[in-house]
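What follows is a structure written as structure tokens; I'll ask about it next.
A single protein chain has been omitted from the complex, and every remaining protein chain is retained in its original position.
Presenting chain A:
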Amino acid sequence: MDSGEILQTLGNKYSAEILDATDEPVSAQELSDELGIPIATCYRRIDELTEHDLLELHDNILSDDRRRIKVYRRNVDEVRVDFDDELTVHIEERSEVTNKLDEAWRTLSER
């Protein structure tokens, strides 16, 4: 992945706020409401972040009015920018143990 591109994605308005708010799975609408982001922008940012593996589609949950809603969760715990040699962005992914348990648990509800 191009480091500059990741930095650019992270630097876009609301990107950091979205990652900060997606410790637990959250829908686009909730992000828009809670962070005051216009919904169209919210979707665009989610697409960009997902494309760069910073955010992931976590699940399709059923809403109160029985619609499927996509919820997203961040995929990273830490991002480090290294200028020492050449520009490198290190991405520390979320703990694998929690990811695997999430994954296994998600397949339960699909059975």
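One rule holds for everything that comes next: contacts are C-beta pairs under 8 Å (C-beta built on N, C-alpha and C of every residue); 3 or more make two chains touch, one makes a residue touch a chain; residues count from 1.
Assume contacts and distances are computed from a predicted model.
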Options "Lipoprotein-releasing system permease protein", "TRAM domain-containing protein", "Circadian regulator" or "Na+/H+ antiporter": UniProt name of the undisplayed chain: "Circadian regulator"
Given A:L7, A:I39, A:V81 or A:L101, the one touching the chain that is not displayed: A:L101
Missing-partner contacts on chain A, residue numbers: 95-98, 100-102, 104-105, 108, 111
